[in-house]
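Right, I'll just put the structure down here and ask away after.
Just one protein chain is left out here, and the rest sit where they should.
On to subunit A.
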Amino acid sequence: MRHAQFLARTVMVQNNNVEEACRLLNRVLGKEEIFDQFRRTRFYEKPFQVRRRVNFEKCKAIYNEDMNRKIQFVLRKNRTEPFPGCS
């Protein structure tokens, strides 16, 4: 399905600040992995390369999940206001 022109993937420029708008657009597209997919489909990715990439991504996701859990565990707080003076 085609998306509406000038509604999808669009950023409005505020106060003539073009660079900020560009950066925001790039950041959103990078986060949504649109640029990654674009770069990946420039050339044919052989099946062994797909397997290697997918396996690597799986390992990375597991590592990140575990590491986040550890960080949350170390940073846990047991007081009514967790970070006094920071709000």
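Definition applied: contacts are C-beta pairs under 8 Å (C-beta built on N, C-alpha and C of every residue); 3 or more make two chains touch, one makes a residue touch a chain; residues count from 1.
Heads up, the rule we're going with is that contacts and distances are computed from a predicted model.
Visitor: Any idea which of "DNA-directed RNA polymerase III subunit", "Glucosamine-6-phosphate isomerase", "MIP18 family-like domain-containing protein" or "28S ribosomal protein S11, mitochondrial" UniProt assigns to the chain that's been left out?
Guide: "28S ribosomal protein S11, mitochondrial"
Visitor: List the residues of subunit A that touch the chain left out of this view.
Guide: 5-7, 9-14, 16, 18-19, 21-31, 34-35, 37-39, 41-46
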